[in-house]
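A single protein chain has been omitted; all remaining protein chains appear in their positions.
Now for chain A:
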Amino acid sequence: MGEISFFLRCRQTFICYVFATGRFFDSPIKIKKQQSVPTNAGRGFCTVRSRGRGGGGRFETTAYLNGGSSSSVFGGFEGEMVEKVPAAVAAEKLTGASMMEQLVPEITTHALSYLDYPSLCRLSMTNSLMRKAANDDNAWKALYHKDFTLEQDSLTPVNGWKAYYAATRAIMNVNADFFNIIKERSVSAMEHFGSRRL
């Protein structure tokens, strides 16, 4: 009996060593594998890359539609909405030389509602107060309804109307690209289109 139990223990110890060694060599490989797995699996968003053709320039946007995630993948768009106006503006307000501050917010919004997408983006460049005005949700809602559709009136986009507008615009550009390819019946362009989307 004694000999058998000794033999069993030896075997157990040996197996332990084998496992330990296995794990030791195995673990780095496992980590490597995990890194290579794409991390965006299992989330309900769609990624759209588009290249504006008609606009003649590069317009690449990663669009989140109802993504629910609040990470600022949206370049500056989303971040801009959340960012707070620095204290410096409050100081400037007191000295009050700017025309923009003398105007009532309704007027500003009203005037901005006549601007188009690139103009509003440029306007937000001028200073933080202007950016706040140019990022006004109602202005973007109005612009969305003007440029796209009036149907989605009851909808409230998670990340605000500006992000929603940009996402829709990106999708529209992709659609336009796609229809152009169909119209031209170009196989090579279609292949290119498919690979670009991925």
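In this section, contacts are C-beta pairs under 8 Å (C-beta built on N, C-alpha and C of every residue); 3 or more make two chains touch, one makes a residue touch a chain; residues count from 1.
Criterion: contacts and distances are computed from a predicted model.
*Asks:* Looking at UniProt, which of "Actin-related protein 2/3 complex subunit 5", "SRP9 domain-containing protein", "SKP1-like protein" or "Ubiquitin-conjugating enzyme E2 2" names the chain that isn't shown?
*Replies:* Its record in UniProt gives the absent chain the protein name "SKP1-like protein".
*Asks:* Which listed residue (A:Ser119, A:Asn138, A:Thr156 or A:Asn175) would be found touching the missing chain in the intact complex?
*Replies:* The single option touching the absent chain is A:Ser119.
*Asks:* Residue by residue, what part of chain A touches the chain that was omitted?
*Replies:* Within chain A, the residues touching the omitted chain are 52, 55-59, 75-77, 79-80, 86, 88-89, 92, 97-100, 102-104, 106-107, 110-131.
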